[in-house]
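Sharing a structure with you now.
Taken from a larger complex, these chains appear in their original positions, while the remainder are omitted.
Chain lettering (A and B) follows the sequence in which the chains are written, and residue indices restart at 1 in each chain.
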Amino acid sequence: MTVTLDPAAARSVVRVRVRFGETDLMGVVHHSSYLQYMEVARIEWLRRRGITYASMADHGVHLPVVELSLKYRAPARFDEEMDVETTLSEVGTVSVRFDYRIVRATDGTLCTEGTTKLACVDSRGLHRISEEMAEVLKRSERA
Amino acid sequence: MTVTLDPAAARSVVRVRVRFGETDLMGVVHHSSYLQYMEVARIEWLRRRGITYASMADHGVHLPVVELSLKYRAPARFDEEMDVETTLSEVGTVSVRFDYRIVRATDGTLCTEGTTKLACVDSRGLHRISEEMAEVLKRSERA
């Protein structure tokens, strides 16, 4: 299966605000907190295309992270609003890849960028992404 | 069911070390982290009396927290070792209560104290604590 992605359609921007408990003693966002932001953003990415994670889970289908890679460019701080630019970059037979740029909303500073590969699994193991699902993933955000 | 508890037998001390990611921008342990320490401690409390949470879960039995109360007395800091003194203080028909004193290991300073009430539940709802289980809960730590 080859899925050609339209870069503009494949991108959503999800805003989060840094929580107090997500900072650490260096006074900045702890590096693990960005994984939460990326998870929030890709679930919202799916929702904006009509896919709720709850409906997937009802069918016994999950999308666990199987690979991730991150570069930290600049620190983010408590109470700052961050835009998580989330782009579906790859749809494979049994996996998808999302790329992220996390930028400070006020001045556009790139704080973190990264990528995650997610496997599509059900209770028996890897779950083939259907043509129907692939079509949905190619959608842009609904108006 | 009335269960009389022997205070000495009902008490275990579990040591944890403060993780970097558990601190916040005030430079001290975030208040939510103590809930993790208390959870670690009561699972260890059970293990030392021969009860693994895994074996309970295999029987479909869980012990969710239904009430908690905490007082924060002094801040704890990164890398400090903390002793979580954990005492079973009540065994009800369908619930148990544990009390906690979290003290800094080096100097005995009381950092936090609190209590949690846990319901015993299975997939259908509240699950009566058997006489057999109550007996086990009255045990002291195994040698």
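Note that a contact is a pair of C-beta atoms (placed from the backbone, for glycine too) under 8 Å apart; a residue touches a chain by one contact, two chains touch by 3 or more.
Keep in mind the model is a prediction, meaning the values are calculated, not measured.
Every protein chain here is a copy of the same sequence, 2 of them drawn, and the whole complex in this file adds up to 4 copies.
Just so it is clear, only the chains that are shown with their structure count from here on.
Averaged Cα coordinates give chain A a centre that lies 35 Å from the centre of chain B.
Listing the residues of chain A that touch chain B in their complex gives 20-21, 23-25, 27-28, 30, 32, 77-78.
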